[in-house]
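For reference, the structure is listed below as structure tokens.
The block that comes next holds subunit A.
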Amino acid sequence: MQAIHSSTSSTPRVRRKRLRVAAIATVGVVAAALAGCSTTGDGGDGGGSSGGSALSTYDKFAAMSGQERHDALVAAAQEEGVVVFYSTAPGWQPVLDAFSDAYDIDVEVFNGRSETILQRVVQEYQAGLNAVDVFEDENAALLSKEDGITAPYVNDELTSQIPTFSTDNDMVPFRLSVPVVAWNTDLVSDDEVPDTIEGLADPQWKGKLTMDAGAWTWYMAIHDYLADKGWDDDRIQEFFETLVSYSSPQASSIAMTELLSAGEYAAGTSVLTQVIDRTAAKGAPIAWRTADGDYVKPLVVQPEGGVLMANAPHPAAALLLVDFILSDGAQVLHDNKTFINTAIPIEGGPLTGVAEDDFIYLDTNALMDEATRSKWSDAYDALIRGQ
Partner candidate 1 sequence: MLQQRYTEERSAGQLVRRVLSPKNVIVFLAILIIGYLVLTPAIYLFIATFFSGGAFTLDAFRRAYGTSGLDSMVLSSIVFTVGATVLALALGTALAYITVRTNVPFRSLIVATSLVPLIVPGLLYTIAWVMVASPNVGIANQIGNALTGGPWFDIFSMPGMIWVEGTHNVPLVYLFMFVAFRAMDPSLEESALVNGATRATMLRRITIPLMRPALAAAALVVGVKTLGSFEVPTLLGVPGGIFVFVSRIYYVMSDFPYDTAAAGALSIGLVVLAILGTWALNRMQGDGKQYATVTGKGFRPAALDLGRWKWPVAIGVLVYFLVTTALPLFVMAYNSLLPHFQAISIRAMSEFTLQNYVDLFENPIFARSVGNSLLLAVGTATAIMVLTAVAAWVVVRGRRRSRKLVDQLTFIPMVFPGLVIGLAVSFVYLRNPLPIAVYGTLLILLIAYMTNFLPYGMRYAMSSLQQISAELEESSAVAGASWWQTWTRIVLPLMFPGLMAGWIYLLIVAVRELGSSILLYSPGNEVIAVLIFQMYEEGELVDISALGVVLVVFLSLIVALVHKFGSRVGIRL
Partner candidate 2 sequence: MLRIDNLRKTFDVPSDQRGRGRATASAQLAAIDDVSLEIHEGEMFTFLGPSGCGKTTTLRSIAGLERPDSGEIRLSERVLFSRGRGRDREVPVNRRGLGMVFQSYAIWPHLSVFDNVAFPLQVMPRRDRPKKKVIEERVMRVLATMELDAFAGRSATKLSGGQQQRLALARALVTEPPLLLLDEPLSNLDAKLRESLRFELKRLQHEIGITSIYVTHDQVEALALSSRIAVMSKGQVAQVGAPRDIYTHPESKFVAEFIGNSNFLPATAVESGNGTAIVETPQGRLEVAVDRPLDATASYLIGIRPESVEVLAAETAPAAGNGFSGTVAARSYLGEAVDHIVDIGGYEMRARVNPSVSFPAGTAVRLRIDPATISLIPTEGASR
């Protein structure tokens, strides 16, 4: 397996060679392209460990604990020398670098959009290619629905510290996605920030809002929150229709953040906290908390995380990486100002000071149900499109 990704280690020598090839290649390009990636070796041989041996490795370490487990794991992982990490969240790089430094194990990263990366993993698995060790994505839980593709992560010492951990699926939460109400601080003063989401239905917000056209999980959570408050379906529907009529939809949290900080909109309904915080850290006039630390209630929390692959070519390194991400990695994320909400809460993290009562946890298992998914995504789609 190592063969496929062996160039990733990208020693300077390898890289120079490829650039030189690039510079001289004008004709006979197929040949040149081949020469250019000949350093990548003969991928697809599926060498290394097979799926079966990965599972037995996981079992072996599941039976161990404490320092004994750690030492044995480090030794086995260093034997493997490399770990392959597929992720949709680019913010992991500092953690991965820290991991490499700590254990002298190379990390090969493949970043991509959620749907492509999921598709890739499934395709590779079905083709019998043992390519990836740890897969990290907001939909990682979905992957564990596929028979035998993932393996459970067993390490009670760490998982017991994760509030959102569930053994119903194989996903280990790494981080929390928290879509919140964000506002442009030049256009909205702290006094004007409503206490709860219902406050956005006030006519003063007319024409000043933006919503994420794809945020059906947020919609589902807020719908439940309002229903819990005793609102009936008509009232809830009316509330959301009002919000939509006051706002202009955007395709992503990114677009919302950029346009909010540029002042095109005054407030947005479901912007991810880490995107807001990162942009604000660069000096943009955007925030989701007032100077006093207040925020618009409630906060929807969706755990997102990783899974161990059942056919991981480097299972020990995979386990070690997950250990690291959950423990030391959280501090690395914090120190590097990535503003990612770690699954094991960390002192001084972005969610510090938020009352536990104000969180609404999305039920990962419910989200895995196809009927639930299509019911809520279709309803939100219809709402946004005004039908």
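On the choice of candidates, all candidates are chains of the complex that A comes from, given by their letters.
The criterion applied here is as follows: contacts are C-beta pairs under 8 Å (C-beta built on N, C-alpha and C of every residue); 3 or more make two chains touch, one makes a residue touch a chain; residues count from 1.
Keep in mind it's a predicted model, so treat the numbers as computed, not measured.
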{"item": "Candidate from 1 or 2 that touches subunit A, complex-wide", "value": "1"}
{"item": "List of subunit A residues in touch with candidate 1 within their complex", "value": "4-5, 7-10, 15, 18-19, 21-22, 25-27, 29-30, 32-34, 36-37, 40-44, 84, 88-91, 108-116, 118-120, 122-124, 126-127, 129, 131, 139, 142-143, 146, 210, 213-214, 248-251, 253-255, 257-259, 261-265, 275, 278-279, 282-284, 373, 377, 382, 385-387"}
